[in-house]
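Okay, structure first, notes after.
Only one protein chain is missing from this complex, and each of the others stays in its spot.
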Amino acid sequence: MSNAAPLLEVRNLRVEFPTRRGTLVALDDVSFSIAPGEVLGVVGESGAGKSMTGAAIIGLLEPPGRIARGEILLNGKRIDNLRYEQMRRIRGKEIGAIFQDPLTTLNPLYTVGQQLTETMTTHLPINPAEARRRAIEWLELVGIPAAAQRIDSYPHEFSGGMRQRVVIALALCAEPRLIVADEPTTALDVSIQAQVIALLKTLAREKGTAMMLVTHDMGVIAETADRVAVMYAGRIAEIGPVREVVKHANHPYSAGLMASIPPLDRRVERLAQIDGAMPRLSAIPRGCAYNPRCPKVFSRCADERPDLMDAGTTRAACWLYASEVPHG
Amino acid sequence: MAETLRRFFDSDLWFSFTRSPVTVLSAIVAAICILGAVFAPWIAPHNPFDLASLNLIDAFKPPAWTEEGARDYVLGTDDQGRDVLSAIMYGARVSLLVGISATVFATLLGVSLGLLAGYVGGAIDSLLMRICDIQLTFPSILVALLVDGVVRAVLPREVHADIALFVVIFAIGISEWPKFARTVRGSTLVERNKEYVQAARVIGVPKARIMVSHVLPNVIGPVLVVATLNLGLAILSEATLSFLGVGVPPTQPSLGTLIRIGNDFLFSGEWWITIFPGVALIAMVLSVNLLGDWLRDALNPKLR
Partner (left out) sequence: MADAPPMFEARDLSRHFDVSRPLLQRMVAREGRRTLRAVDGISFDIPKGRTLSLVGESGCGKSTVARLAVGLYTPTAGSVRFDGRDLGAARASADQRRRMQMIFQDPYASLNPRWRVKHIVAEPIRAFGLVTTKAQEEARVAELLTQVGLSPLDGDKFPHEFSGGQRQRISIARALSSNPEFLVCDEPTSALDVSVQAQILNLMKELQQRLGLTFLFISHNLAVVRQVSDRIGVMYLGRLAELAPAESLFRRPRHPYTRALMEAIPDLDMTGRERIPVGGEVPSPITPPSGCAFHPRCPLANDRCKRERPEMKPAGDAMVACHAVEEGRDDAMPMPAIVRDAA
């Protein structure tokens, strides 16, 4: 799967927030790619920059945030330097976005049918009657019962779980090649969550859609993603196949993160914990950002910032895996 | 104190202030108006109320820069020979006094009742909010006129003259409290359900104390904005009342009174008697309103 030409490529992305107390670097040197039909999970604690990566890709960074360096390529074409109007067109047609709160995506004044058909007629060469027929199909596909009747309902007439499915239908109906989903299941109950995840997975598989799945829920990642990127303090700490990262993480941070998940199958007296907290953007430590909390810290970590390097099964930004001998 | 000052100059509020030229200009204009009004007795070139210094020969002098103007009277004189600039400074004093007092009164009343309505809820809430609704269907100037009229009818004339100023303050204040009550009630409804209030309820902190020490500090931000914007309105209301002749007593002319008096001479050519007090009123109200607009934006986290 990784042999295919990447659909999305992010190279050395750096996002800055100029403030009056100096410039905050929210994302630094973030690089990854997603192949068609592949699901990349992005995990990390709140403030690690995972949502911001998604926002940068879909061109919706909150001002005054801006891309300071690096590039984002969709199908080999740069999309990070497009004007708002051009980006808006790409956002509907080639990139679909799903956010945590379905209410922010749906317009309360229009029926879901109107919103679906409008999206399709704008981006696809079809007439309104055809669009309506497809809208019903999409609603059926995302598991909305009696879709033919429900299509003329307004968003508020749906329950939370159903509304999130409408959002998914809306993100998918223009048949984008990439979906950026930011915590798509966090607002949902476990039983509904499972339904939505199963749906996203099926669609990625059947339609060959690439997906970037941003979430803090490792369980969702474990069963949906093909590869995972673990983020810490605005950088990728580790990236690799999901099974390796979840079960045999190489970076001490990913390992600590996975270990702190309470197990469901047994009771432990004391959960593994990572002491301390992730640093604020204004106070990121010198060297490796994780070094003050890292159990395997050594002298080099406090001085030099590691880039992603080969760690066998995954790529990790950690000096433990440096092949050459530290100089000096 | 030094600590507080340091924190203020380091705050986002101060930062956004220095970044907005219009706001800085408004603040300067407002400061000039307020300082000029407050220190009028010491800095005004003449004392318009000192009958001894008035000379009818000086009446109807145009502004200093016109041909017939006298250097002594920068903005000219009125029919009594009073210096217009000094009259404006003294008048602004009255206008500001009434405006600020009425706003403080409306704020105190509105905040207390809004807090009570929002936190206690139930019948008290319904009653207070219906009163607000009814009052808001009338223009506030009408409410003020009504209150003023009632007080005039009830009190004997000589008593009324003594307390006329307080009547105007009361009338304007009472006409504007619903805005404060609604703002505070809205925020209180939000804060009341937050968990820090529940935490205080769990340990049995009395209602009154929760309202004052927990809820009040968290709902006061929007009130500052409403109060600033309202100050301009209150000054205008006072000017309107005085213009209609039912405001402050003629012995203490406000800007509104000056505009009314000057109005009589507008068509006989002595335009400066009414125009300059009008300009002063506009400058004062506009600068205060612009400050209020800025404060609203600066305190609104969504726009930051």
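We call the chains A and B, going by the order they appear; numbering starts again at 1 in every chain.
Going forward, contacts are C-beta pairs under 8 Å (C-beta built on N, C-alpha and C of every residue); 3 or more make two chains touch, one makes a residue touch a chain.
From a predicted model like this one, the values you see are computed outputs, not experimental measurements.
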Specify the residue from the set A:24, A:261, A:309 or A:322 that touches the hidden chain.
A:261
Selected from A:66, A:88, A:247 or A:286 as touching the chain missing from the view:
A:247
Check each of B:112, B:218 or B:240 against the chain that is not shown and name the one that touches it.
B:218
Of the residues A:25, A:57 or A:162, which one touches the chain left out of the display?
A:162
Just checking the interface: what residues of chain B touch the absent partner chain?
194-196, 198-205, 214, 217-218
Could I get the residues of chain A that touch the absent chain, sorted low to high?
45-46, 159, 161-162, 189-195, 197-198, 216-220, 222-223, 242-243, 246-247, 256-257, 260-275, 277-278
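As a convention for this text, only the chains that are shown with their structure count from here on.
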For chain A versus chain B, what separation do you get between their C-alpha means, in angstrom?
52
